[in-house]
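Taking it in order: structure first as structure tokens, then the write-up.
All protein chains but one are shown in place.
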Amino acid sequence: MTLTLSEINEQRAQQSDYLWTLNFGPQHPATHTTLRLVLQLDGERVVDATPDIGYLHSGFEKLGEHLDYNQYVTITDRMNYISPAANGVAWHHAVENLMDIEITPRCQYIRVICAELCRISDHLLSCGAMGLDTGAFTFFLYAFYQRELIYDIFESLSGQRFHPGYTRVGGLFHDLTDVTIEKIRAFVRGFPKVHGELEKLLNRNRIYVDRTKGVAVLTKEEAINFSATGPIARASGVTRDLRKDEPYLCYADFDFQVPCMKTGDCYARYYVRMREMLESLKIVEQALENLPAGPINVGEDERTALPDKHAVYQSIEGTITHFELVMNNRGFEVPQEEVYGAIESPNGELGFYIVGDGSDVAYRAHCRPPSFIHFAIFPHLIRGHTLSDVVAVLGSLNIIAAELDR
Amino acid sequence: MSQVDLPDDVVITKLDELASWCRKNSLWPMPFATACCGIELMATGASRHDLARFGAEVFRFSPRQCDLMIVAGRVAMKMLPVMQRIWQQMHEPKWCISMGACASTGGVFDTYAVVQGIDRFIPVDMYIPGCPPRPEQLIQAIMDLQEKIQREGTLDGKEFNTSQRQQTKRALTELPIMGQSTVIR
Partner (left out) sequence: MSTETTQQIEQRIAGCTVSEFRGQARVVVPCEAIHEALTLLKNECGFDLLVEITCVDYLNFRDATDRFGLVYLLANSATNERIILRTYVNEPDPSVPTATDLWRGANWMEREVFDMYGINFAGHPDLRRILMPEEFTAFPLRKDYPMQGRGERHNFPVIRRGDA
């Protein structure tokens, strides 16, 4: 059971006054983001940790109650900012679930490509940052160069390299262009070689393995009890992956594996992420080869997808449709209902619980943030390990503050 | 007065300019990275953009070793006292870059928890627009800051203490808080 700081102080003040308290964060190089830990140390050994979060709380969910279903994608992009497009896919997956919209096959495929590229870029950064903290700077530079290639893809896809804001209700902002397809192809061709080099750098690196193997073990039962999902649960032997278990979009069409490990330590979490990148690459390759033709948006008569910008500026019908959709209380037909929609984001199950009240603005837009739930496990994981393991555990959990605090 | 020929390896300059020249070419940034912009800050330091070309790659996480604070990302209510404390721990002369829309104005986050521009609470020398700004923009801002340091820097930091500058800063921080009474729909 987790003890509060006051309880720890009370209990241990008399019996163990040799314990000392270390404040870690909120501005610390190894937290990468803004979170604070109050560590109780016995020499170098961590007796207890009390996380203190909220240093980046920006009221995302309150904003969700004031922005309409299309506008909110700009906010969800900034939620898990190392895999932005995946959040947009999750948000509009839930919204389309609420409005009962069946998106077109081409749109499904493009969304899958986006989500999987995001997974690769997320894992590259989380493994790279974990390497950086444990002393492997080269790995970080290699990984970041590959991320730049993915940024380039998103830049030609949407116009913004960092926050694409690419999905829309019932469709996408823009279709894939030939340039983008060529860039993705080039990335798919080149990445396996770099991935092999990355694996050679760390997989059997003595220092890295010593610092991560057997550190912070999470058993399968604990993983389920703590509501862990994603790579963290899969490194502990939970085989749950929403892409296989509740196939959303068009994941049922693809041939891919879900990497799992049983040991549940930091190394397993790192290794699961490394293997997942290759599986994601397989999905991207298959999706690109089998990309269906056809429209990316659902039909205009359904009054959900925004019309093409060309149509808005050139034809009166397009202008009218656009205005109808962006005007208050003229746009979407939303039932007065509540719905939950989730996808397998790079970090785990990312879901949105949306309450619609008939208007074009959500009455409540709640996000199930994987980082928040994973960080709650941290005190349990670090107890009994040394101070130098703190950064390895933090890196392996991949805590993103904007998603943690929202 | 007779003209004296200097040897080739001697340069005469003002002491102020010499100090500014030294300072501008060895900026040590303190990355106060909170959110998305922090990743772009990392990208600026990493492989492709390579901030080392401008003498500002020595990221130090201890405020006592730094002279340039780069506030990258939105600053929430809970984080602001931390930021002020870090700013106060830095030694003079020091400069501050507000990177991105959120740090400069609050950006898209006009909510109860986000400070609407850090310049309300600490002095800022350079603002970078963008959400997040591209690494090139950050590099441009650092170059502009270097030019500014060269232009108006003095040996004993007189440029930080002019009354006119204080006044403009005060006017900026005492602007009425916008949108406090209206609810955005």
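Each chain carries a letter (A and B) given by its place in the written order, and its residues are counted from 1.
Everything below uses one rule, namely that a contact is a pair of C-beta atoms (placed from the backbone, for glycine too) under 8 Å apart; a residue touches a chain by one contact, two chains touch by 3 or more.
Computed from a prediction, not measured in an experiment: that's the story for all the values here.
Asker: Sort through A:54, A:84, A:105 or A:318 and give me the one touching the missing partner chain.
Answerer: Of the candidates A:54, A:84, A:105 or A:318, A:54 is in touch with the missing chain.
Asker: With the missing chain put back, which residues of chain B would touch it? List them for me.
Answerer: Per the touch rule, chain B residues meeting the hidden chain are 77-78, 80-81, 84, 87-88, 90, 92, 94, 110-116, 120-123, 160-161, 165-166, 169-170, 173, 177, 179-180, 183-184.
Asker: Could you please point out the chain A residues that touch the chain left off the display?
Answerer: 1-4, 53-54, 57, 59, 61-63, 65-66, 97-98, 100, 222, 224-228, 238, 240, 245-246, 336-340, 342, 349, 351, 353, 355, 357-358, 363-364, 366, 368, 372-373, 375-377, 380, 405-406
One rule holds for everything that comes next: only the chains that are shown with their structure count from here on.
Asker: Between chain A and chain B, what's the gap in Å when you average each chain's C-alpha atoms?
Answerer: Taking the mean C-alpha position of each chain, the two centres sit 31 Å apart.
Asker: Please name which positions on chain A make contact with chain B in the complex.
Answerer: Its residues touching chain B are 26-29, 32-34, 54-59, 62-63, 66, 74-75, 78, 81-82, 125, 140-141, 144-145, 147-148, 151, 161-163, 328, 361, 401-402, 405.
Asker: Using the touch definition up top, name the residues of chain B that touch chain A in the complex.
Answerer: 32-36, 38-40, 42-43, 46-48, 61, 73-74, 76-79, 82, 86, 108-109, 111-114, 131-132, 134, 183-185
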